[in-house]
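Heads up, one of the protein chains got dropped from this complex, but the rest are sitting where they should.
The first chain written gets the first letter, and so on, giving A, B and C; residue counts start at 1 in each chain.
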């Protein structure tokens, strides 16, 4: 075991997989010599060479097209999209090609690609360095969508993703790269060394894609969330003293609805939290499934606490980023509702 | 008033707006000389010339980029994307640029664009001529999303869209271009002349964007849907004899939740129907809002009847396309649930 | 709901916008006389590793081998036996017979859709024959000829078009969207151009693995405008990927003339500024296509990177079964096309060589037409779109992922509902 932040954990996952399998390579803008603008691929160029830590032209659509061809030819590309805000030029290749290839070819062709991309706000990045576009990908069948909330999961999930034959979009909440962030932006930043899940095995291990984690148990309300917001929700739960069960779904598709169901069956109340904009966010899908499957257990309407339906504003970062207070208020409303 | 099918109604809307305002022009692949592969822009080239019914290179991303520039320079482009399955190359320009321009420039710049695009299945088009990607656009704040279900609405909504200063994605369910289709694919196709809303004023009129229509009243369950599925749902309601209130939302964003709320408050039961794939479809958002706002009225879980989470299959079109039977079953389940 | 019309804000404009023209429209007479057709002896044949700029003339000329006298001439004459030529002719005739039959079957309601490659058969057949079977092909939808060269089962092609129980892609795609891993023929996409940059990635992987296989891809003239074509050129050139990038310039993109994509110059020229040599070739000249493809394949294998080949040809028929070309182009425009018909030209060449005769041609045509008929009956026996049998309905939920996840399993269990 070693202390790692998210960046180191992700780096370790890639390093291990590249070491095992020469078909694994990392590619993207500035990922080679420089090691990525967030340093996630640091050292891989030196260790595996320019051919396997491959700098690429600035054309996300081109990077994806090329990655698919590589995947079809037996490689296992790990593509970095520098910011998830810049994934849109690649959407056609992802949605029309990558996601559908196995199906449309009757199972003959597939491309085992992982798309890693930093997402989310909280870093003063304004509207083009703060987006959380995960919901788009959950609507395109054929893709798995993952978002870890800590170094342990990050490494284990990334290894699972690299070793999977399905295409996977792997979102990395950049605000927690260096430490868990509970939304208290006016306090000193914490490091991952202060968090139990900052303890990470140095060797190979997997965290299963499609399984949620119960972060902490509780009896009165279920809080379903992922990424960044796990820590903000945890902060809210701890500060409020509410007995909430906190679920980190970790994987959006396939969603581990059973774990959520079991919890809501127990608590009868549920709130869903994410940073992405409200309308048609993945919260709507979670809410829908909980409503469909736990209707008779529900004692109060399920609430969503999310980013607003506006572009992410530079000046109002902390009014946009869902706060502990908004989460606590939602839990309280849910508890009071009868 | 005149009898029009959807194609004629849309054509009339464009013709009227082009006649009024020289800043209005239509553009896209095969929309000029040929009048569009579905003939929606037929005659406009002859009447307004090659400069205003503008054939374009096959690059949806380029078409959108160029349209935005035109919009910023005072024009009001009506862009046709030949099939909504081919809108993905334009997504970056739509989501990152068109949708955000007014906001990011503090209100200084905007582009009043309508993107018309045929959607949906039922025409043996396989997975790349049958998609219903509307939910993607509902998650990108700054866009309005419209889908008419009949000629009257098609014309009135399209005129409203062309005259709006907001960017609007206008989905046209191609299966009902020529007649209302209630899912009975083994029966003789009906023409719009057999439908009251095939009677369309020849002159200028608007149907307000953001207002739903109660297609028929009922007491026991609310069926919320749009596009194609309005007719399939209506068929199911009529055949089953269930007293269902049928709501055609017509506009996805902004959603007329008040009309839905009033209905569910009355019926206490609700199902949501669309052709798009289930997960993170717009049905999830509708369900979420109904649950949030009508929780205490609900006597049964809200159900979704949708396309499956698979690409649209060529051979199994009628197993994929939501059938009257599936809608009836869902209504019955909802009614039995207590 | 009727509201009054808004007032006219501005008068009309005097547009200065340039809008390209078509080669003909229904009310004009086709005229291709502005196209200069050089004799075969006019072009030169560079060394395979020549720099893109140093062979620029080939992007603006037309590489030809078969002259008006039906004999070979010029520097591009390939080494090719009469047997091979006869095989090429047979494949082309076979494709044409197949296309004609399938088109008719669509018109009779047996198929939901069809697309012919009439007039363009030389391109896929000659290219397919000039490649190695281990080379990977990323075609567009008008290269069915490649599958004939690679001896794909004709019955199986028909079964795909019928979406029946023997369709290897399980009824999932429209007719003609073939996929055959066994034949190194990539799954066709309905989305234009996407396969172009994928081919480059495939080639990069081959180079990365130290192999000497190459990738080959095709787009139409209209499709050259798509972003993926640029991506293919940028990435292909940056990493010197072993690929051949073909543009089949058949003059039309549905109703839109090539002038909306060519920017008033040749397509072949487009690669040069990205350091990719461009060659324009007479796409109806079997031998010229063959020779140019061999050259480009050799360049790719030697590490010289991509070649951008424009095949100058003509789409003799409609775009697909969904359109009527008489609505947007001059009647019989194909008759005015100055480069003739590829089948007829190869036939005349073989006859001129004394290696073929009208009688043999007739017999072969007849034989192929009969075999197509037999294959069609055989294919129908495996089912049809309307009447089945198909794959089991539950198969729809397979292959979305490698294994069916719980939510899809649940949906597949509901489908009986």
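Quick note on the criterion: a residue touches a chain if its C-beta (ideal position, glycine included) is under 8 Å from a C-beta of that chain, and two chains touch if they have at least 3 such contacts.
Bear in mind the structure is a predicted one, so any value in this text is a computation, not a measurement.
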item: Contacting the left-out chain in the complete assembly, out of B:12, B:41 or B:93; value: B:93
item: Candidates A:5, A:23 or A:73 - the one touching the absent chain; value: A:23
item: Option touching the unshown chain, where C:15, C:29, C:133 or C:370 are the choices; value: C:15
item: Positions on subunit C where the hidden chain makes contact; value: 13-20, 52-53, 59-60, 204, 207-210, 225, 227, 229-231, 233-234, 237-240, 260-261, 263-265, 269-276, 278, 303, 305
item: Residues belonging to subunit A that touch the chain removed from view; value: 16, 20-23, 29-30, 32-34, 37, 49-51, 54-59, 61-62, 85-86, 88-89, 124-129, 156, 163, 201, 203-208, 278-279, 308-311, 313-316, 319-320, 325-326, 329
item: On subunit B, residues whose C-beta touches the chain left out of the figure; value: 25, 51, 56-57, 59, 61-62, 65-75, 89, 92-93, 96-97, 101-110, 141-142, 144, 164-166, 210, 253-255, 257
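In this section, only the chains that are shown with their structure count from here on.
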item: Between subunit C and subunit B, distance of the C-alpha-averaged centres to the nearest whole Å; value: 35
item: Per-residue overlap in subunit A, given as positions that touch at least 2 other chains; value: 61, 89, 92, 96, 103-104, 141-142, 253
item: Multi-partner residues of subunit C (at least 2 other chains); value: 167, 170, 172-173, 177, 189, 191, 227, 400, 407
